[in-house]
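With one protein chain withheld, the remaining protein chains of the complex are depicted in position.
And then chain A:
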Amino acid sequence: MSADEQLTPHALTHLTRGTQVALITLLVGALCLVLEPLVPWLVIWPAEWVLPATDWVGAGLKWFLEGIKPVARLFSELMRYPMNWANAALGATPWPIVIGLVTALGWYIGGLPMAALGFLGLSFVLSSGYWPQSMNTLALVAVSVPLALILGGAIGILANEVPRVKSVVQAVLDVMQTVPTFAYLTPLLLLFGFGPVVGLIASAIYAAPPMARNVMLGLERVEPEIKEAAIMSGGTRFQQLFQVEIPSATTQIMIGVNQCLMAALSMVIIAAVIGGFNDIGWEVLLTMRKAQFGEALLAGMVIVVFAVIIDRMSGALATERKRHDRRVVWALVAFGVVFTALFWSSLPNASEFTLMDPVAGAVDSGLTAFTQANGPWLDALKNNSMFYVLLPLRIGLDQAVLPFTWGFAWTPAMSYGLFAAGAVIAALMAWRGHATGGLMVLIGIGMLETGIANLPWPFVLSGTAALGWVAGGRKLALMSVILLSTILVSGLWERALLSLYLSGAAVFACAVVGGAIGLLSAVSETAWKIVRPICDMLQTIPLFVFLIPVLMVFQIGEFSAFLAICAYAVVPMIRYTRHGLVNTPDEMMEAAISSGATEWQILRDIRAPYAAPTILLGLNQTILYAFAMLVIAALIGTTGLGQSIYLALGQADVGLGISAGAAMAILALIADRMVQGFAEERRQALGL
């Protein structure tokens, strides 16, 4: 196995570097711990040192926004036209015709299965009684997606044509995807005025990056021969691009279109927070407000149905070339028209369908029965998780261990004992040749004793720098420290640590549980059949809908927020783990089987190492998802950056909103770059 031989020298050099930085981090941490009683500013950044950055950001942005407001308002006026047309077209078309059209489109793209999907899906929407609201939502998507496609396509082509700006473009795309949408709703409102246009633009901003990335990727992968042929036939650059390169990148670009559609749909609910539009997102918010789980789930399922139909149809459009019989298409459309004409007078109003109401009621009372029947053990689960895991993580053993919770009080002697035990373990591990691991154990114990929310800032900075150094070299370390320092001086540090704690705990839990489920799904096909639809639903249903059942069962508080984040962020971990484990190259498998390895050995020695980069990518996605969910979890009542963003939205405080959003994006970006750095390293080690 040549991979192993390549690994050793690589690992060795890194081991020493890793050990060095771990040692430095440990020393900084220990020093902070010792000096803490004497120099309180090591732990709490003094209020006097805080720069009024949020105010500056607010004032600067206000000035800037006022400046470009006339242009924005003009744009907003212009966008009202397509918006109203789409709305009128979808709203006025009788429902049998819409269903007929979608079914016909399904047939044309993918034959019977797609036609059935379209028909059944829309029938569900109709029977839910949310038809008019759904059409409003579709109108929003119908206008925002072309906008996002044009924006994303333009960015992608720009990056392709001017290679110098590529890295800048990448950074901009990252920012567009990581700054929580709630953070920029207030400035958008100021700029574009009240109404659906704000939601339109917010979803276009969020949906453009996947398109841009896929356009870039697609154009990059165009075969050099094709490009040369275009040059030799004497086309201008414009002709080369639009007549040769883009057509040959179609498959990849269509994946971008698909991703763009999904992203736009997931923003629908966020746009509803502003209002101005009686859409399905607004219905979800209304039912949420009344804590009606059944109804909220029903409204949420409407969005899921749209997502599934759009995803499958645009996916088929991207991959399959075959088109189905047009005669059936016309027949289906004609049937819709004839049906409408025949029953015109007796056609029930689409909003009067209540077929699904009993189901919603049943779901709701089911939840009640569940909480009533399982109250005691659920409470015990929550209390134990709080007492023994979450609280110590947040405020450290020295504050979390109380007579009420653990049955005894924490004493300094116990701290010393804990550190001594850690030192023994570290020494043993160092002796066995795992010096870095030993140091990590000591650092971990120190963090557990103080708690993430109370970590001294010099320790956090040096720790981040150390991780950045190992993952991506000097440049990443420097970038991480500079970005983190901006959070420190802007006075959002404490909140950032709270966010870090909550999402960190959730990511850890997701990594363990999601990894295990992914492993199970890789081993057993049956398990995957059950897990896959659940994953699909968790990813497309509006996140808000999760909150009600979690709240009903576990009440307001961190544990509920933790669970809500996990429910959403666990999905990529499952998907990528399974994907990585299943897709081991055949040669490697054959070699292993012929050398007589057992199933378990293959999994441990072949599949797992090979899947490592993919699994790390999954972890990366899990981290980004956890940060995204943090804002939504603030609706339960958490205290980190998510809450700041909500406060800012409520108070129309542009500065605080953007600063908190930026802080969140900074944390997500640093985590993203580090995990990608590690993944890259693994990939190189495996010779990929």
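Everything below uses one rule, namely that contacts are C-beta pairs under 8 Å (C-beta built on N, C-alpha and C of every residue); 3 or more make two chains touch, one makes a residue touch a chain; residues count from 1.
Going forward, contacts and distances are computed from a predicted model.
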item: Name per UniProt, for the chain absent here [options: "6-bladed beta-propeller", "ABC transporter substrate-binding protein", "Cation:proton antiporter" or "Iron uptake protein"]; value: "ABC transporter substrate-binding protein"
item: Contact residue for the chain not shown (choose from A:67, A:358 or A:375); value: A:375
item: Candidates A:634, A:666 or A:685 - the one touching the absent chain; value: A:634
item: Of A:268, A:386 or A:483, the residue in touch with the unshown chain; value: A:386
item: Full-complex contact with the absent chain, from A:113, A:473 or A:650; value: A:650
item: Footprint left on chain A by the chain that the document does not show; value: 185-186, 189-190, 193-195, 273-278, 282, 285-286, 288-291, 368, 371-372, 375, 382-383, 386-387, 391, 402, 404-405, 547-548, 551-553, 555-559, 633-639, 643, 646-647, 649-653
